[in-house]
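With one protein chain removed, the remaining protein chains of the complex are shown where they sit.
Then we have subunit A:
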Amino acid sequence: MGLRRAIVLVALMEVTWSLNVTTIGPETVSTDASAHPEPAEENTEQKEAAAAEEDVMATGELNPNHYPAQRAAKLVQHYLNARYGSPYKLFGLKEVHSGNAEEVADSGRKYQLEISVHEIISNTKEKCSAEVFFPSGAKQLSPQVQVSACEEILKLDAKSEEQALYQQYKTNKTVRTEERLPDSYGHIDPEMTPFWHLSIVASSFIMLKESTENTLYNVAQVANITQLATENDQLKFDCHVLLHEMVSQEIPQWKLLFTWSPAEGVKVLHTEQLPHVHEFEKRAKPN
């Protein structure tokens, strides 16, 4: 009896259910819409007003709370993370105190900024001065960032944690996760947190390179990260990240190949932008 039941159960588990749910939207939306067309005249005027808003590049002294200074300052965060970030050291832009922008004859625009930066893990804050240069021209050149008066925060020591992590994953353990970091609920396993941080650091190279005066990037989520064989004493990783660009509200997706060691920091070997996923294609698995 029991055996037969077991066999039935096995058979049942072999059956794969393929449930194709197609969402059929209504052919017409509420007909109410056609009964009351929107006042055309009012809209034309406003549309003209909106169209007349060329992207006026702010020059001279900037309002530190407005987006031009804020976008330039964000690049300082990406620069600091790319250059000095680690599994235990991550920088965030805290505040912009003042800013100034000027045209640099035929080559681009330069911002001078006084900002406060904080190191997220130790929760320490420091004021920094920075210069951000956006090159103009046909070639897609990366912005340039220079930072000064920021030494304390960069000297913060996380060496023992970094060494411990490095030794652990150099020989013994391997990290590989299909889980998103963090997950949909903002949760992340403490063991995975250093790798989330590493992915943010690596992503900062991309965010720095891709930024313009018309963008603001953050890392939205890490889709996955896999550790590859250690090479030249560097831990090596392959990761897939989702970025968020604030102005377009897009979620660009990138694959990165990078290495890390406490001595060398993060070095990005290869990056590849993934094509935009059109959402009418149902994803293979929910996230």
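In the analysis below, a contact is a pair of C-beta atoms (placed from the backbone, for glycine too) under 8 Å apart; a residue touches a chain by one contact, two chains touch by 3 or more; residues count from 1.
Keep in mind that, in the parts below, contacts and distances are computed from a predicted model.
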item	value
Protein name, per the UniProt record, of whichever chain is missing from view ("Isocitrate dehydrogenase [NAD] subunit, mitochondrial", "Carboxypeptidase A1", "Beta-hexosaminidase" or "DNA-directed RNA polymerase III subunit RPC3")	"Carboxypeptidase A1"
Contacting the left-out chain in the complete assembly, out of A:141, A:158 or A:246	A:246
Residue ranges of subunit A at the interface with the undisplayed chain	2, 5-6, 9-10, 13, 23, 25-26, 29-30, 32-33, 38-39, 42-43, 46-47, 49-53, 55-56, 63, 65-67, 70, 92-93, 95, 120, 173-176, 180, 182-187, 218-221, 242, 244, 246-251, 276, 278-280, 282-283, 286-287
